[in-house]
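Missing here is one protein chain; the remaining ones are kept as they sit in the complex.
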Amino acid sequence: MLKIRNLHALIEGKEILKGINLEVNAGEVHAIMGPNGSGKSTLAAVLAGREIFKVTEGSVEYNGKDLLDMAPENRAHEGIFLGFQYPVEIPGVSMVNFMRTALNEKRKYFDQEPIKSSDFLKIMREKKALVEIDSGLTNRSVNEGFSGGEKKRNEIFQMAMLEPELSILDETDSGLDIDALKTVAQGVNMLKNEHNATVVITHYQRLLDYIVPDFVHVLYDGRIVTSGTKELALELEEKGYDWIKEQF
Amino acid sequence: MAKDQDKILSEVTQSEYKYGFVTDIENDVIPKGLSEDVVRLISKKKEEPGWMLDFRLKAYRYWLGLKMPEWAHLKIPKIDFQDVIYYAAPKQKADLESLDEVDPQLLETFDKLGIPLEEQKRLSGVAVDAVMDSVSVKTTFQDNLADLGIVFCSFSQAVREHPDLVKKYMGSVVPYRDNYFAALNSAVFSDGSFCYIPKGVRCPMELSTYFRINAANTGQFERTLLIADDDSYVSYLEGCTAPQRDENQLHAAIVEIVAMKNAEVKYSTVQNWYPGDKEGKGGIFNFVTKRGLCMGDHSKISWTQVETGSAITWKYPSCILRGNSSVGEFFSVAVTNNYQQADTGTKMIHIGKNTKSIIVSKGISAGKSQNSYRGLVKVSKNAESARNFSQCDSLLLGDQCGAHTFPYLEVDNSTAIVEHEATTSKIGEDQIFYCNQRGIDTENAIGLIVNGYTKEVLNKLPMEFAVEAQKLLQITLEGSVG
Partner (left out) sequence: MDVATENKKISTELSDWYFSSRDRLMASSSSLINAYRPEAMEVFRELGIPDQKQENYKYTNIGKSFLMPFRKYIEPKKILFSVEDLFHCDIPDLDTEVVLLVNGWYYENQNQLQTLDNGMIIGSMAVAAQKYPDLVKEHYGKYVDFRTDGLLALNTAFAQDGTFIYVPKNAGSNQAVQIVNLLLSPEDLFVQHRNLVIVEEGAQAVVVVCDHTLSGNKFLTNAVTEVFVGANAHVEFYKVQNEHNDSQQVATTHFHQERDSHVNFNTVTLHGGLIRNNVYAKLNGKGADNNTLGLFLADQNQHVDSYTFIDHAVADCTSNQNYKGILDDKATGVFAGKILVRQEAQRTTAYQTNNNICLTDEARMKTKPILEIYADDVKCSHGATVGQLDENALFYMQSRGISCRESRLLLMYAFGHEILKKVTISPLRDRLDDLVEKRLRGELSRCNSCSLHCQ
């Protein structure tokens, strides 16, 4: 599904990603861990197409297409979803309007008619039930005045609505208490099937108790320095990131 | 409780001005009035070179064609410019060999003001240029600073010893044509401070100028020029007081700052000119043009002012952000009481790319005073990605005073982000009650709240000054501010 080869990226002249190699296949869950500043969020943003990062070298192939060549919205249409570490507040834009527009733009991309209002509202209802999000939240403006937990839950709700193939969850666990963490993880697990894949970016092992990864990668100083199975996450938790820093 | 509060607030107005004494000293005074001859006389007294006289005369002739500006939110009584003495100097030897030659009366005066001129008595961190009426009395620590290549001296001395620098920069930031009072100052200014920080030097001590008006019927017209060369840093302080007199006295000053590449200048003012009595009699008319030019990339000029004195304040310390990524800051606390009037604020002119400015203004009005914030944020066409944030708060103590906000935002570039916020309020009764309930009386509560309210600005002052400023606020609002 996703093949990253020797990816280099910089921001304001400073190189953050220094040659990332990663392959993700359908049905897999990958966890990317690493200390602060190692480039985790940059990798997520580059995959989603954030323009402030400049890719200087390497390639990203997504379902046989050159991902780096696509506009951010087209990447979304093709099935890439980024769960933001800091979901953005958009005052005045209602969640309903936001989601309907997103869904219809995707349909347009695939030459489909816009969704009927009644059908749309039905999907909204189903997905809301699925991720257990309060109607109170979806009736408000996008993320406006949401608590940290509500924002993250809203990200998972949008993920459910958009049914992505590749979900990249950037520090979805930050700022969540244990109950919120469980709900969010539950949502992610529920949406998982053999056709889609998930990349979980996290600083802590905690989230991986609930979203069990098939592969764990450690990102340090812009490179994936080691990869393994979920045991690697536990080892990392035990020994701390200094262990990585010493080794590399 | 409201009654109680009113009573305390009215006591505020009873406080006395502590620096109102007069030094009895023999003065060299020229006759009242302003004319070309007077301008020539001042220049002659100061033994100035011809180019200085030319500058003065040009300014004077230009001034003759101007009218007093009327746009400020101030009621200014008619000023008779012929009824002012434009030069008064304590009589002393022209060139002092040592401090022993300074008139002991003068030393005592500055001692009394808390500005001892004997270096051993001073806080070692501060160098002072002490200006009384029209002349600089003494500049301390000059030798220590000279070792680093820093020039810190009176303006007159600079004209004599550094004419190239003066010629190059005097009037480059505030041209004599700038405004009415700038033209007047350029014609008759008598002394002031001059400072040059060479490339790469971080000035190790605070530089400071203390202005004292002493002689009666005299106007004070000082001029300060501060040049910070590439990669240098200086923190500059300015303080001022005047005797208590029934007549209004005129003060019209100019401060020019030039900051080159990567240079940073902090300019702090504690203005405590005599504000007039509680009936509004007397006090200084304070018309000041202060402006800094961020000439080089990444330069920074920061104005901090605590304005408590003067009957009328007309003052807008400004920054011209010409260098790319240059930064301008303005932090102000302006307190008016009794019949004081203040119209003060800043101008931030964004010209370079990625320029940033921040404005924090805290006005406190008490008694029958009027306190206005007036500010301009201008983003020029080529000032890409300029950013400004302004916060202007006003606090009203009593129902006879006024607080006004006149911000102008002119944005000619779409990549700019300019934000202005302002609030006006009185001290909340719930806040006072909360304090009362915790055992703090109303007087102290108001003090606490005012202190909290001004903290953001006072924190920007160098340490010695912050304490001074806090004390000054207490005196100005005495009775209510703890």
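As written, the chain order gives the labels A and B, with residue 1 at the start of each chain.
Keep in mind that, in the parts below, a residue touches a chain if its C-beta (ideal position, glycine included) is under 8 Å from a C-beta of that chain, and two chains touch if they have at least 3 such contacts.
Everything quoted here is computed from the prediction, not taken from an experiment.
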Answer key for B:F21, B:F81, B:Y180 or B:F406 versus the chain not shown reads B:F406
Per the touch definition above, residue among A:L10, A:V93, A:I115 or A:L130 touching the missing chain:
A:V93
List every residue of chain B that touches the chain not included in the displayed model.
71, 73, 381, 394, 396-426
On chain A, residues whose C-beta touches the chain left out of the figure:
48-51, 71-77, 81-82, 84, 87-88, 90-93, 97-98, 101-102, 105-106, 109, 141-142, 158, 162
